[in-house]
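The excerpt is restricted to a subset of chains, each kept in its original location.
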Amino acid sequence: MSKDGLAESYRKTRSVTVEICDPLEVEDFVVQPADFVSPPKWHMGHTTWFFEQFVLLPFRDSYQVYEPSFDKIFNSYYKSVGDHWKRDRRGHLSRPTQKAILSYRAAVDEAVLQLIDLQHFPPDIYKRIELGINHEQQHQELLLMDIKYILSRSPIPIAYRPATDPGTMQSKRLQYVRFDPGLTEFGDNALDGFCFDNETPRHKAFLYPYHLANRPITNGEYLDFIADGGYRNPLLWRSDGWDFIQKSQDKSPLYWNNLDGQWQEFTLNGLVPLDLYSPVSHLTFYEADAFAAWAGARLPTEFELEFAYGNASIESSGFLEAGYLRPHVFSQGQEFYSLTGNLWEWTTSAYSQYPNYKRPEGALGEYNQKFMVNQIVLRGGSFATPKIHFRNSYRNFFYPIQGWAFTGLRLAKDVA
Amino acid sequence: MSKDGLAESYRKTRSVTVEICDPLEVEDFVVQPADFVSPPKWHMGHTTWFFEQFVLLPFRDSYQVYEPSFDKIFNSYYKSVGDHWKRDRRGHLSRPTQKAILSYRAAVDEAVLQLIDLQHFPPDIYKRIELGINHEQQHQELLLMDIKYILSRSPIPIAYRPATDPGTMQSKRLQYVRFDPGLTEFGDNALDGFCFDNETPRHKAFLYPYHLANRPITNGEYLDFIADGGYRNPLLWRSDGWDFIQKSQDKSPLYWNNLDGQWQEFTLNGLVPLDLYSPVSHLTFYEADAFAAWAGARLPTEFELEFAYGNASIESSGFLEAGYLRPHVFSQGQEFYSLTGNLWEWTTSAYSQYPNYKRPEGALGEYNQKFMVNQIVLRGGSFATPKIHFRNSYRNFFYPIQGWAFTGLRLAKDVA
């Protein structure tokens, strides 16, 4: 990518973040109604701090720190660059104000664009800015997850955006597509473009034949699971999952609400009647896994999905560019529906490092590797993922209880 | 008080609440950095809801509820008028916005003032509006306590207002004034003006002779207590107090901060060097009580203070009208310094009902009586209390751990 291309990509990414927040009131930028949510203004500050900390300070001698106190507030978890404000107290801070953060963004943007514009522009800087752009794209998706949660807490119904109807959905017959991989290569080596370190190195793995469902599970099917006592039958659940729902008293997915016998779902378009043909979303891993057990199937592994992405004829629709801020069923080629760009699909794969993985040097070694325990890989990208941000080898990861993310459920089966 | 007087008092009280919030940014209205703090916008809504719920709805047939969802959000704890939003989640709500709440205030103000203006205006309404005014005055003081806490959390130092220097303080010699009450009357019957039900009925109690300190304990004296190992000596503390500081790891009062050996205190004027001659404030009951044990004295009872207010020649300075948003040492007649209108002084008296107390009928019976367990009476009013709001019989009450309030410490002794 050229200098101009990079500057353009930087400008665009930075402005998308601001656009995502356009529908918000000032007060919406501040609150943190759950530990796993960050206030939108924190996202706006943190993505800016990332460029300041990892691009401007190391590569721009003349750069003066914008405001020293921001360093603690907007550092997420990089222990190597100093103390950080506790995650679960991000909503305790009223300052800096949203307005002050916009000024911070403007100042950093100016400095970064000047840096790009310099005569001699070493590849190291290029890579860092590219990482910063990809980092901000990740936060755009997190922003939408957090905004949804924040608006959902209000006793006064709030829609983030008016609905954009993707058309009438109909029931597509659930069918299984067979794959026979054998010894295959997975991952990426970033030879032709950016990838995260957790996708590397490209490596061989042996995969048995498997069946993958042609479409995601729908709200209607999940309702059948509930009606059949899914939340009351411990034999369907992982032990930790069963304990979790005993404590949380969950009896349906996050955002579902049974009002006088009518199921409703809180969406980015506000509270709407539950759409039975829409893909079920916001499941925890435990819920997705219990449904699979009930259905006599299982969740796919991360490699089964990666192999399918590369070996089925997938037409790339979906993703953020499709403009629907909701999951839906759309055709992607002859066999599959909504395989990528719809919802992050839970896998059975624990998030861990690939063979011969090398952790990056320095502070950016903290980006991914230290999270490789207790979390689970999700694959496929969602309606909130920019298409350019996605690759077949892309690994997202969440804790098994994190149903607030845009998660989805697709079944797989052994070839017995 | 005449109709005009009531309308004037209503208008003034309502506008003071808004003025108190003048220095705030929108974001400051939203956050709840601790369970015991309420977001300023919640206070603004709740005091308005109080008039809507207890004045407009019962006494104005034509009145239409402003917005039904506010009923849940702005009800503090009145179970008899419906469900209320959980106290520790007030900071989870971004909506209604501060602007929307100002509109709510304006609409309710208009309706209340119209009601006052009516031809026939029964005494019941009068009393309810008077209660609402006193209720809002209580929240003005709570607002200042909460604003102080909110601003104190910021890593970026924030002053609520620039300092107004009450003049150089000097050490006043600590002396004890003796009182010999015997069988005496306490409390109020609201014969000549408003009082809360917890001050009633006026009743007899027998009080032994006692000594009361002429002035509050200062920061400097409290520093001596710390230096002498006060926080490390369990014999000075109540059992629950000792357990509390083991868990909280408190080693000095809230808002004190030792920066490289220099003590600083966060105040409504921002972070300032600790003033050794200023009265110590923001103590928990446990801290105040431990200091008294260390000093070979004790805290007074609530009646010992009430008796002193009525039987010493107290000139009424201090209170909100003095214009200092901080404790200080000022003379109140010949014997006492800062006895009223300075800080709410901890007593040894558990908050309970007076002999022959009658709980008010209906929802307003929830105003005071249900809190008469586990809390402790504080007396005297503070620099944040409007003078008109105070009476000698006034009983404030907090849990023993609530040092975030404008609390103070005055010693007493037995006459052995």
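In this document, chain identifiers A and B correspond to the written order of the chains, with residue numbering beginning at 1 in each.
To be clear about the criterion, a residue touches a chain if its C-beta (ideal position, glycine included) is under 8 Å from a C-beta of that chain, and two chains touch if they have at least 3 such contacts.
Quick caveat, the model's predicted, so the values are computed rather than measured.
Peer 1: Starting from the 2 chains in place, I would like the total count of identical chains in the complete complex.
Peer 2: 4
Just so it is clear, only the chains that are shown with their structure count from here on.
Peer 1: Mind checking the centre-to-centre distance between chain A and chain B? Centres are C-alpha means, answer in whole Å.
Peer 2: Chain centroid spacing, chain A to chain B, equals 47 Å.
Peer 1: Along chain B, where are the residues that touch chain A in the complex?
Peer 2: Interface residues on the chain B side: 25-33, 41, 67, 69, 72-73, 85, 89, 91-98, 150, 153-156, 158.
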